[in-house]
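One protein chain omitted, others in place.
Labels run A, B and C following the written order; every chain starts at residue 1.
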Amino acid sequence: MKNSKKRFIETLQEISDHIIKNSEELNLSEINKLIEKIIEIHNKGNRVFIYGAGRSGFMGRAFAQRLMHLGIKSCFVSDAVTYRYTPFDLLIIISGSGETTSSVAIARKAHEIGGALALLTGNPNSAIGSLSDLIIRIQGKSKDKARSQKTLAPYTSLFDICTLSVLDSIGGVLMDLLNVSEDDIDNKHASIE
Amino acid sequence: MKNSKKRFIETLQEISDHIIKNSEELNLSEINKLIEKIIEIHNKGNRVFIYGAGRSGFMGRAFAQRLMHLGIKSCFVSDAVTYRYTPFDLLIIISGSGETTSSVAIARKAHEIGGALALLTGNPNSAIGSLSDLIIRIQGKSKDKARSQKTLAPYTSLFDICTLSVLDSIGGVLMDLLNVSEDDIDNKHASIE
Amino acid sequence: MKNSKKRFIETLQEISDHIIKNSEELNLSEINKLIEKIIEIHNKGNRVFIYGAGRSGFMGRAFAQRLMHLGIKSCFVSDAVTYRYTPFDLLIIISGSGETTSSVAIARKAHEIGGALALLTGNPNSAIGSLSDLIIRIQGKSKDKARSQKTLAPYTSLFDICTLSVLDSIGGVLMDLLNVSEDDIDNKHASIE
Partner (left out) sequence: MKNSKKRFIETLQEISDHIIKNSEELNLSEINKLIEKIIEIHNKGNRVFIYGAGRSGFMGRAFAQRLMHLGIKSCFVSDAVTYRYTPFDLLIIISGSGETTSSVAIARKAHEIGGALALLTGNPNSAIGSLSDLIIRIQGKSKDKARSQKTLAPYTSLFDICTLSVLDSIGGVLMDLLNVSEDDIDNKHASIE
C-alpha cells in the first residue's frame, strides 16, 4: 500500500492547491455582493434559503446551519421546517452543472415568486445561471465535466470542497461584519443532537 | 468592504494551509488500515455505515454517497433506507469532540453488536475513541475547542473541511485500488435528483 | 379545555372515517397493478424509487423503509445513497396536487429516462398525472384544495394519513405475497438508529 499513501497525500495536496487556484480566479466583487445581500436580508428580518441536490446539498446544509449559528434566519429547502419563500427572501442554490433537475425547478419557481437568487456553480452559462442575480463561479469538475477532466480527487470532489471552503470563508467574513464571536456561535449551536 | 475581500481570501488561504498541515500530522498507517478495511468489507459483500450529527453528518453523507458511486455498499444511519448493522459491517463515525450525544449512543450500540468501528475526530481520548478499532485524528477546532482556538474560518469549519478532504482522498485511493473510472462513477450517479 | 377534548376525539373519528371512505372509492385494480409492478421489479432485481416533497415525502420515506424491510431494493430520492434511476426501475411519487415543483421536475426526468412511474395523488388530472403509468387517487384535501374544503384535521392531514394507510396496506399485501414474516422484518430493521 506504499503507493496508496503517496496517492492519498497527493490528493490532499491537489485539494489544497485547488482551493488557492480557485481563490485566484474567484470574482471577489460577486462574493462581496452576496455577503452584502445576506446582511441586507438579515437586517430586514428576512430569510436565506439554501438548496442543492446530492453532495451540493450537503455542502448547502452545512452553510444553512452556519448561518443560523451567526444569528441569520436560514433554512434548507426540503427540511421538515421549510418556510414559505417570499419576494423579500434570498435563495442560494449550489449546482455544479447549473442544470440539476430539482434545482432548476426550484430556481424557476423562486424566480417566478420574485426573491433574489444566487448561484454557486461551475457553469454560469446554464439554466439556473440565466435566472440568477448573482453567480459565484467555482472551479473544479462539476458533474457535466467530471468525465473529461483528469484529477486525483474523484468526480465532483474538488468542486464540492471548494464550494464549502468558499461558503465557510463567507461565514468568516459575516462573523466579522456582524461582530459574532466563537462564544456566540457556541451559544447557538445544537445542544441535543 | 475592502477589508472583507482581504479577510475572505485569507480565510481561504487558512483553509488551504490547514489541509496541508493536517496531512503532515495524519497517521497514514491508520488511513491505510481504514482503506484496507473498506476493501475487505466490500470484497465480502458487507456494508459500510456512516454516521455523524450536524455538519459532521453532512460530510459523512457526502462520503456515503461517494462510496456508493464506487460500487461499495453503504448507507448513512438515519436515512430512510438504513439497513441492519451486523457484526460483519463497518461503522465510520465522524465526531469532532468524540462526545456528540447521538454519535456516542450509536457507537456504543454498534460496539455491543460487534462490527468494526472507525472514528474521524479531533479528540481521540473520548467516549467514542475508547470504543473504536481505528482512529483518524483530524486537526482543526472541534466543538470542544471551538471557543479557545483563534482562526479565521468560523467554529468547526477547519475540522469539517479537513474531514471531507481526507474522506474524498480516501475515495480517490479506493477509486484507484478498485479500478473505478470517472465513467463508472458517472454510471452510478443519481440521474433523478 | 373540555371543548378541546371533544374536538380532538372528533378529529380522530374524522380520520378513521376518512380512511374507510377513501378505501371505498379507491380503484383496486390500480392498487393491484402497483403491487404486481413492485413484485416484478423485485423479481428482476431492479429498484423502487420513492419521491415526494414536504409531508408527502415523509410518508414516502416511511414506505421506502418498509420496502427495504420486505427485502425489496428501494431508495428515497434525495437521501445520501440515491442510486441511478434506469429504464428498468419504478418511481413512485406522492403529490397531493400532482403539481409540486420538484416532484414534477423529477417525474419529467424519470419519464425521459423511461422507467415506470406511479403516482399517489388527489389530483389525477395534473402535470405528474399526465406522465404516470399508474395513478392511485387518494381522497382528502391536497394542497390545491386545502383552503376550500372544511375538515377538522388541518390542511392536507387527511390526504397524508390516507396515503400512509394505503402504502402500509400495500406493504401488508406484499408481505403476504412474498411470504415475509414479522421476524424477517425484524431481521432487516435498523439495529443502530
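The criterion applied here is as follows: a contact is a pair of C-beta atoms (placed from the backbone, for glycine too) under 8 Å apart; a residue touches a chain by one contact, two chains touch by 3 or more.
Since we're looking at a predicted model, the values are computed, not measured.
Touching the missing chain, out of C:Ile41, C:Met59, C:Ala107 or C:Leu134, is residue C:Met59.
Among B:Asn46, B:Thr82, B:Ser95 or B:Ser191, only B:Thr82 touches the chain left out of the display. On the side of chain A, touch with the chain left out of the figure occurs at residues 49-51, 60-62, 64-65, 68, 74-86, 91, 106, 109-110, 113, 187-193.
Hidden from this view is one chain, which touches chain C at 1, 4-5, 7-9, 11-13, 15-17, 19-20, 22-23, 28, 31-32, 35-36, 53-55, 58-59, 61-62, 65-66, 69-70, 100-102, 143, 146-147, 152-155, 157, 160-161, 164-166, 168-173, 175-177, 182-183, 185-186, 189-190, 192-193. The omitted chain makes contact with chain B at the following residues, 53-54, 57-58, 78, 80, 82, 101-102, 104-106, 108-109.
Simple rule for what comes next: only the chains that are shown with their structure count from here on.
Centroid distances built from C-alpha atoms place C farthest away from chain A.
Averaging C-alpha coordinates per chain places the centre of chain A 20 Å away from that of chain B. Between the Cα centres of chain B and chain C there is a gap of 33 Å. For chain A, the set of residues that touch two or more other chains comprises 53-54, 58, 101-102.
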